[in-house]
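What follows is a single structure, and I will ask about it in a moment.
Note that one protein chain is taken out, while the other chains of the complex remain in position.
And now, chain A:
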Amino acid sequence: MDINFLDFEQPIAELEAKIDELRYVSDDNEININDEISRLQGKSEELTASIFADLTAWQISRLSRHPQRPYTLDYIQHIFTDFEELHGDRHFADDAALVGGLARLRGIPVMVMGHQKGRDTKEKILRNFGMPRPEGYRKALRLMHMAENFNLPVLAFIDTPGAYPGVDAEERGQSEAIAKNLFEMMKLKTPILCTVIGEGGSGGALAIGVGDQVNMLQYSTYSVISPEGCASILWKSADKAPEAAEALNMTAPRLQELGLIEEVIPEPLGGAHRNSEAMAQILGDALEKHLKSLQSTPLDTLLEKRYQRFMQLGQVND
């Protein structure tokens, strides 16, 4: 069992392990087994394609939180140049669970920000598992206002289990911090382009998710509550998470069908974590394309459209 692979990815892991072994052997020996390696590689790709062709919502939910999945800073490093991280909310602290700063996207100066999770235990704790406290949201808002002032578009990457549910977060007004962002983002006089890159967890995600366009990576999720949380409340058992994941309609293609997001950005075969460079290339292209179209829209039209985008969400019987 390879811990870098999820259970349904294990057959791929086994095949990949075999290929690695053969490579090791072929380095040592004169015998040419390249044919065998490429045959196995073809097989591995086929296997991946067949497994990934029919994923359940629960499997996708777990992919969106895959330990190997690229995080905000990975994308910033691969897609952007001249990144200058800007720290702190100017009131209380710097929240490492939400990062942001100035950067260039293929030459265009932008304000980029996003939730940041950690890789190893130490970093996970530093990043608080990607769960911001109020100071994180206040830092994000400060950077957005700066972006507005200097006519820079805002690019937000969403990847969080949710806003941090802790005593200190409540003391410093977690609710107010989130609410304030929803309010201010709605009237921010500069384009806002949001992308869900992993886990779109409830209010903590929405707090940097009010934009002119909201796009999602193919295997990311966006939901009002985690499948586990939903299952334990409505089914009274966290074991029902797979059912809850299905019922919540949290996958990117489904949310696009429902008109809740604009575009699904395709991931490389086997998911973003199997080829993060290819993913960065695809994401970079998408960001550049959408950003140019948003920047060419007059500001008044943009703001009116942003307002209407949210007004029309949610059907009722009159």
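Just so it is clear, a contact is a pair of C-beta atoms (placed from the backbone, for glycine too) under 8 Å apart; a residue touches a chain by one contact, two chains touch by 3 or more; residues count from 1.
Keep this in mind: contacts and distances are computed from a predicted model.
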From "Acyl carrier protein", "assimilatory sulfite reductase (ferredoxin)", "Acetyl-coenzyme A carboxylase carboxyl transferase subunit beta" or "ABC transporter ATP-binding protein", the hidden chain's UniProt protein name: "Acetyl-coenzyme A carboxylase carboxyl transferase subunit beta"
Selected from A:L258, A:A278 or A:L299 as touching the chain missing from the view: A:L258
Residue of A:A169, A:L193, A:L217 or A:L294 touching the missing chain in the full complex: A:A169
Per the touch definition above, residue among A:N32, A:T121, A:S296 or A:Q315 touching the missing chain: A:Q315
Candidates A:I225, A:I265, A:A280 or A:L302 - the one touching the absent chain: A:I225
Touching residues (missing chain, whole complex) on chain A: 163-167, 169-176, 178-180, 182-183, 186-187, 202-203, 206-207, 209-210, 222-225, 230, 233-236, 243-244, 247-250, 255, 258, 260, 307, 310-311, 313-318
